[in-house]
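Note that this complex is displayed minus one protein chain, with the remaining chains in position.
Presenting chain A:
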Amino acid sequence: MIVTLLFMLVLAAVAGWWLLKHGLGSRPWLETDPAGPLPGPEPSLLPEAKLGLGVFLTVAAALLAMLVSSYLMRMDMEDWRPLPWPRLLWFNTGVLVLSSVALHGAVAAARREEMAGLRRGLLAGGAGAAVFLVGQLLAWRQLSAAGYRLSTNPADAFFYLVTAVHGLHVLGGLVALGRTVARLPDGRVTQRLRLSVELCATYWHFLLLAWLVLFALLAFSPSFLWLYEICTAPLR
């Protein structure tokens, strides 16, 4: 649970800093001067939807932190037998990076109000994510063909579970992206469209980051087991 605790610690630090910045030290019982300036809610220029997405991503990150923690705890036990991960994952990772870059381009195009660039970016991003999902399914097939099935070994089960959770999030992102693309035929870059594109891009970057962490964990953690052992040595 160390990873989860570190994650919570970071969140607590951010929340504490934010609360302090927003007047947690003020004395509200002394603030009743009708003639003085009217204190509004603290300035926050984020649109509600962006904040909502931020909160959702924090929840998703908490979910992943639990998965990572569970994985590390199980890995720490003596009978852990890691599975040979398919090389295809490198290709999938590359595709997901490109997809994220494409959406980044779409945001830039939306800011410049370039309809063609926006359309290209969105479609390329969506196609990249779809290819990523197909690639993940192929990786599953390769693994199960090689005899590493869901029920053979905890390491295998974790591999399927973690990739499935991530894949479902990508799938959800594709739905949101589809709804954004459906707004394109209006022909104009409205405020609302730009917001949708930005939200999609943020979500994509988050999923890319999450995948990089998970990929590193699934593929390379056995080679870093010594580091984990050193960190937890005092508690053994």
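Rule of thumb we're sticking to: contacts are C-beta pairs under 8 Å (C-beta built on N, C-alpha and C of every residue); 3 or more make two chains touch, one makes a residue touch a chain; residues count from 1.
In this section, contacts and distances are computed from a predicted model.
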Name under which UniProt lists the unshown chain, selected from "Solute-binding protein family 3/N-terminal domain-containing protein", "ABC transporter permease", "Inner-membrane translocator" or "Cytochrome c oxidase subunit 1": "Cytochrome c oxidase subunit 1"
Residue in contact with the excluded chain [from A:82, A:117, A:154 or A:167]: A:154
Candidate in contact with the missing chain, chosen from A:77, A:145 or A:175: A:77
Missing-chain contacts mapped onto chain A: 1, 4-5, 8, 11-12, 15-16, 19, 22-34, 37-46, 48, 51-52, 55-56, 58-59, 62-63, 66-67, 69-70, 73-74, 77, 79, 150-151, 153-154, 157-158, 161, 234-235
